[in-house]
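Beneath this line is the structure, given in structure tokens, with notes to follow.
Missing here: one protein chain of the complex. Every other protein chain is in place.
Coming up: chain A.
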Amino acid sequence: MKRVVITGAGTINALGTSVPATLEAMREGRCGIGPLEMRDTERLSIRIGGQVKGFDPESVFNRQQIALYDRYTQFTLIAAEEAIRQSGLTFEGELANRAGVVLGTSGGGLTTQDENYRAVYEEGKNRVHPFVVPKLMNNAACSHVSMQYNIKGPSFTVASACASSNHAMGQAFWFVRSGMAPVMVTGGSESMLCFGGIKAWEGLRVMSKDGCRPFSATRNGMVQGEGAGIFVFEDYEHAKARGAEILAEVAGFAMSSDAADIVMPSKQGAARAISGALADAGLAKERIGYINAHGTGTAANDKTECAAVADVFGTHADDLMISSTKSMHGHCIGGTGAVELLACIMALRDGVVAPTIGYEEADPECALDVVPNEAREAKVEAALSNAFAFGGLNAVLALTKV
């Protein structure tokens, strides 16, 4: 088995258009959630989100590219550029043939679907742009990364709602660990902040109208975000041989299915994924210093997640830190685990633990150290990143300091 390390990271989300900008915002506990800017907001009852603002696609992509790139693909390519540039890799010859791209997304090209449904149903048009299908498909982002960087090995897209990018990164981890691929580009992207995307979530009535306050007794629901996180996972020996900078090691991964309810989370399912990741990484639970929580800010998730952590870690649950950065960037759905992995890298590499902002009042059902409101300096040797999706599909990654 190969050791797997991260040699590149990239992102765009409500907190920033790069990894340094995002980590700075996390260190400062800055909130990226604000009023939604889109058409027809007067018809929405939920009017806040973690929207990527001040981003002009035309300054990055040409007209032909924009005709093919949905917003979620644009996010992916921006983050992939940063990650691959940092890794210093170019994909040629044998490396190109063996390296792959595994990405997560829940909705794929939702903005494209939204706009074109509007055109045919509302505006009564009988013709749509020829590229609607290649633009909206869930594997479009993956394919464009593959094409742009000449990556020709195992490449596909994973969809498991809010756990999509953790499931994707788990697959990439396995490909590298097994020796099947020396390098994998992985992570996820989501752009569900379009009228239809918000409208669908409104229907479920679990969205907050005023803010995301994970673990706080005053929490009243989730807030949607958007964005992408992309990473380069690489065989440790391969990275070392070329003198690459190593950001962290991916030490373990586990998944589980609740097999219980389509929306309500299960403590047992979450606990099995968490303890599975520890076992896969060969980490004693006492070594985990930080958990990036799923922490959606709903009543059900946060108390269930805290109970699962308490079950797995026993008395050590009181000694570790657990925070939800969704309080800052919102819930980026299929891309959220990838954006949140950055907080784990920051804890391991920089010794800074991102806070849970918006924290107002303790909830006895979430009685853990949630790093309220202010980032904290700490030496963290190993960290977990939790993702628990609707449908009861759970995926947890374990990272260690190198």
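Keep in mind that, in the parts below, a residue touches a chain if its C-beta (ideal position, glycine included) is under 8 Å from a C-beta of that chain, and two chains touch if they have at least 3 such contacts; residues count from 1.
Just so we're on the same page, contacts and distances are computed from a predicted model.
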Between "Branched-chain amino acid transport system / permease component", "Chemotaxis protein CheX", "Phosphopantetheine-binding protein" or "[FeFe] hydrogenase (Group B1/B3)", choose the name on the UniProt record of the chain that's been left out. "Phosphopantetheine-binding protein"
Who touches the missing chain here, A:266, A:298 or A:400? A:298
Of the residues A:200, A:263, A:362 or A:378, which one touches the chain left out of the display? A:263
May I ask which residue of A:63, A:127 or A:205 touches the chain that does not appear here? A:205
Contacts from chain A to the absent chain lie at residues 45, 203-208, 219-222, 262-264, 298-300
